[in-house]
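Supplied in structure tokens, the structure appears directly below.
Here the complex is missing a single protein chain, while all its other protein chains stay put.
Let's look at chain A:
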Amino acid sequence: MTQHEGTNPQAAGLHGSLKSYTLGFLFSIVLTIIPVAIVMNGWLEGAASSIVLMMAAVLQLVVQLIFFMHLREEKKPRYNLVTLILGLVILLVIVLGSMWIMLYNTVAT
């Protein structure tokens, strides 16, 4: 038991259970079907559609992080979580920054 615990202390190494994997899989399927149904049936349009679609994608990211990558089971100090937050901050700066700049690009439009 000690050996077993000792080899997997990182969040990345923790393994969860069949139940948590199945639950994560079901959540992922539901979170994929909802946006597909919205787009295929044209239930929402414009900004409302974009917001709901992005929310479903971000929720699915959270589901994968918790149920498949076991981020919540990580022990302190939570290096995996901290580096993830750093990566996400850089990601948001790049993506939102580019969108913001190009939206006010009077040369191109």
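Definition applied: a contact is a pair of C-beta atoms (placed from the backbone, for glycine too) under 8 Å apart; a residue touches a chain by one contact, two chains touch by 3 or more; residues count from 1.
Following the convention adopted for this analysis, contacts and distances are computed from a predicted model.
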Problem set entry | Options "Protein-arginine kinase activator protein", "Cytochrome bo(3) ubiquinol oxidase subunit 3", "4Fe-4S dicluster domain-containing protein" or "Peptide ABC transporter permease": UniProt name of the undisplayed chain | "Cytochrome bo(3) ubiquinol oxidase subunit 3"
For this session: Can you list, in ascending order, the chain A residues touching the missing chain?
Result: 1-2, 5-10, 12-13, 15-18, 21-22, 24-25, 28-29, 32, 35-36, 38-40, 42, 44-45, 49-50, 53-54, 56-57, 60-61, 64-65, 68-69, 75, 77, 79-80, 83-84, 86-88, 90-91, 94-95, 97-99, 102
